[in-house]
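Removed from the display is one protein chain of the complex; every other protein chain stays in position.
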Amino acid sequence: MLNQLTISELTSRLARRDISARELTQACLDQIARVDGTVHAFISHDPADALAQADAADHELAAGVTFAQKPLLGIPIAIKDVLAVKGHPLNCGSKILGKFISPYDATVIEKMKAAGAVVFGRLNMDEFAMGSSTETSAFGITRNPWDPSRIPGGSSGGSAAAVAADEAIATLGTDTGGSIRQPAALCGCVGLKPTYGRVSRYGLTAFASSLDQIGPFTKNIEDAARLLGVISGHDPKDSTSVAEPVPDYVAALDGQIRGLKLGLPKEYLIGGLDPEVKAAVDAAVKQYAALGAEIVDISLPHTDYAVATYYIVATAEASANLARFDGIRYGQRVDGADPIELYTRTRGAGFGAEVKRRIILGTYVLSSGYYDAYYLRAQKVRTLIRNDFLNAFKQVDAIITPTAPTAAFKIGEKSGDPLQMYLSDIFTISCNLAGISGISLPCGFTRSPKLPIGLQLLGQPFGEATLLKLAHAYEQSTPWHREKPAPIA
Amino acid sequence: MEYEAVIGLETHVQLNTKSKMWCGCANAYGAAPNTQVCPVCLGLPGVLPVPNEEALRKTTLTGYLLNCEIPRFAKFDRKNYFYPDAPKNYQLTQYDKPTTANGFVEFEFQGGLARVRITRAHLEEDVGKSFHFDRNSGVDFNRAGVPLMEIVSEPDITSADMAYEYLNALKDILLYGGVSDCDMEKGMVRCDVNVSVRPVGTQELGAKIEIKNMNSFSGVRRALEYEIPRQIAVVKAGGKLIQSTRRWDDTTGITEEMRTKEHAHDYRYFPEPDMMPLAPTDEWLAEVRKLVVELPLARKQRFIREYSLPAPDAETFKNDVALGNYFEPLAKQSSNPKAVANWVINNLRAKLTELNEREKTEQSELGIEPADLQLTTLADLKFPPAALLELVGLVEAKTISNAAAQQVFAEMFATGKTPAAIVQEKGLAQVSDTGAIEKLCDEAIAASPGPVADYRAGKAAALNALKGYVMKLSKGKANPALAGEILERKLKG
Partner (left out) sequence: MAATDIDVKYVAHLARIGLTPDEEVKMSAHLAGILGYIEKLKELDVTGVEPTAHAVPMVNVLRPDVVRPSLAHEAAMSNAPAKANGLFLVPKIVE
């Protein structure tokens, strides 16, 4: 089935005109029709628009446009509901945006369109990317294709599930504290969080501005390299985007990892680590050693403070970022006698419990008398956490850890206890605080039920090429990425 | 007990950049509502601000003009508050690391020089404009995101008049620096006042009361003229003032309480994560320094000193920069700069004003919009500046009389001909030939028995009538001093 193939496989077949972009897009749409009733990865999608884009791609292919010119020509790629696509709805998994239609494209969307991709669909997510299970969406829960009684991870649960269920060839998600890597791990696909500043955030509805990055979900490492190459690069519309040249990430996948040093941080052996997850990661470490990488024990001494730091920094920024959802210029308005009443009603009705909780926490840590004790202190601890990583990278090329402490948990299992939910991001959060790069790739399965386990590699700032090289070498020597979820087969 | 006022001002000034502060929308006044807006300045989900370098340059230049330090590190912060005219419900501003700090403004006040210290001039963004209807308000976001500079003074101002003079001095400086058009009617300068009162001779500050909503400098003065006696009356009557914010009502001329300290805002400032800090380099600052201009007060003082001008003339040249710039090179070449100043101010400026008034009437009768009026400026004059210098020289050398000089000026203004040519053409050269004037004097005496009798009866002023008669006979060419001498001699003899 075409929708099960990778970008690399599809581009060669499209180039040979073996298949058409329309057939490929139709295959994805058919799969959505078949499985999305169960998975619910999509909030909405517009089949006619997707097919029209596919037809346009077919015309270009017929006219001789090459994949060197347009590396994603005719490839259906679905988008997390937090990224602005001109003329399409933008809801961020929330009620508060109402019938909002974006009048502009995010920079990554412009880049994907320029690369010829069939950009389609609105993928489900935790409301405003706040969550680790996609249960806080106002548009219903997304189910894990490996076990529909379980969560797909979050916040980019729809992005991960859509790739795992072959509903799109690849997807885009966003990662503020693990929101790409954790769902990728739980759904058994590849998810990459680029270095802060690598990919423009223009058009990404901000959750926490200093932590958010956009990244790809793919079926394998080579596809991640392809997609990252398209969406990376400096953007004058984003002051935090970095003018660092974009290397040829696909060319970096040469298998040459002999002598590369992988750091194994002792702080990641925490109490809550599931034995099966630990066993899978231990096996991956052995595999790397067998492939010629050097394993080095390292320490990231401030790891234990990352979750607390994150929930101050991220919620503070979010409290301001989400102030614009007020029912004045756009979105679902609940009227009031004066603007203050309009605001409190609109925001009271429009935001879900988790978003309210985080806005109120963020407002509190910035409020008069508490700023120094909470926000300023957290910013200082952030420096210590970042320094831990920069020191580690003086010794090693990348750091290896589990992506999540457990495999996918049951729907509802943690939704009553926000703190337990926050702690499920314990391995992924430091990466965002430090602004470095990270990737999750499949490294095995739990026995019963059979659920994917994710391996996380953390890289230097702008070290994505090395991360991809390492991930690719492991992937090519293991079978995990070829497995498909049985429940939706 | 005597009380004194302690006043500090926060002045917001729109910078005259081409584009807005964070986006490429035009920074222009007067467009139809919500036509100069984009996703960024409407605060749509996902947008990001990128600061306008020119706005930063103009703020830094203002810092130099206000004798400020320019710190090597500055940043933007978010000031959180909900208001319908604020697209993001936070304002981007500079909280604890402003682009400029610790300066002062000097200006003339009550016959001397006053100095008001400047705490800071920082960069921020303007908000949208609200219109109020019966049951609704409507918001136009064209103004949202226009670069706004906030200039905060220390509480060094002691009276309503001093506040007024400070604001005018500040406005002059900003106009000189070319950083703002300072058009009050277009809301380009807005001002909040902090005022408290205390017994004369004490140092402790009284409860600080903020007044908002003044839309002119005279509004600020009137608000203070109301508020200072009000506060003094309260304390004198044994009352207690509390920190609060009051609104000035320009129609009724009073201030009313808006909120007290218990209801003060909690702005939750924090560093803007969407923008990087500012660390101006030596090279960049050197480029800005090149834009520094002479301050208005310095110019006035220099004109008085270097060209021996009376203060009102120097003031005219301070206020009318173009006229002063026209004057200055001529003054440098003239042995009598004061006479040049007279010609520039009393003749040239008057003539230009008169011409332009006429043009305005004619063009508006033709239906030309005020903004499109074609008016004459100093650059459009038909004669070169050197011609004015030549004219002054002719008067100085007594080649022509003052009266003739007026004619020459009118002619050169109208035609651009040189003064020499006009004098020649019209035969305006002054007659200093004693014989010729003697004859005219005799004629005048013969024709004016009345004035002659008056003069002889001791009315010295009657001589002017006879002198006028001689001038008339000579068609203005007779040297008036000489004519006076001869007449006197003849009548006494």
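Think of it as A and B in the order they're written, each chain with its own count starting at 1.
Going forward, a contact is a pair of C-beta atoms (placed from the backbone, for glycine too) under 8 Å apart; a residue touches a chain by one contact, two chains touch by 3 or more.
Keep in mind the model is a prediction, meaning the values are calculated, not measured.
J.: Which of A:His59, A:Lys380 or A:Lys410 touches the chain that is not shown?
T.: A:Lys380
J.: Among B:Tyr64, B:Phe109, B:Phe141 or B:Trp248, which one is in touch with the chain left out?
T.: B:Phe141
J.: Please pick, from A:Ile359, A:Cys443 or A:Ile488, the residue that touches the omitted chain in the full complex.
T.: Answering carefully, the residue with contact to the hidden chain is A:Ile359.
J.: Can you say which of B:Lys18, B:Lys382 or B:Lys475 touches the chain missing from this structure?
T.: Candidates B:Lys18, B:Lys382 or B:Lys475; residue touching the omitted chain: B:Lys18.
J.: Tell me which of A:Ser319, A:Thr406 or A:Thr428 is the one touching the absent chain.
T.: A:Ser319
J.: If the missing chain were put back, which residues of chain A would it touch?
T.: Interface with the chain not displayed, on the chain A side: 98-101, 103, 195-197, 210-211, 236, 239-240, 242, 302, 304-305, 307-309, 311-312, 319, 323, 326-333, 335-345, 347-349, 351, 353, 356-357, 359-361, 363-364, 367, 369-370, 373-374, 376-384, 386, 418-419, 422, 432-436, 461.
J.: What chain B residues would touch the chain not displayed?
T.: 17-19, 23-26, 32-39, 42, 50-56, 75, 82-84, 130-141, 258, 266, 268, 271, 273, 275-281, 284
The criterion applied here is as follows: only the chains that are shown with their structure count from here on.
J.: So how far apart, in whole Å, are chain A and chain B when each is placed at the average of its C-alpha atoms?
T.: Here chain A and chain B have centroids separated by 57 Å.
J.: So in the complex, which bits of chain B are touching chain A?
T.: Where chain B meets chain A, its residues are 39, 42-51, 78, 80, 82-84, 87-90, 139, 141, 266, 268-270, 273-276.
J.: Please give the residue numbers of chain A that touch chain B in the complex, ascending.
T.: Its residues touching chain B are 82-84, 90, 92, 97, 100, 102-104, 106, 201-206, 208-210, 236-240, 316-317, 319-320, 323-326, 328-330, 339-340, 343, 363, 366-368, 371, 375.
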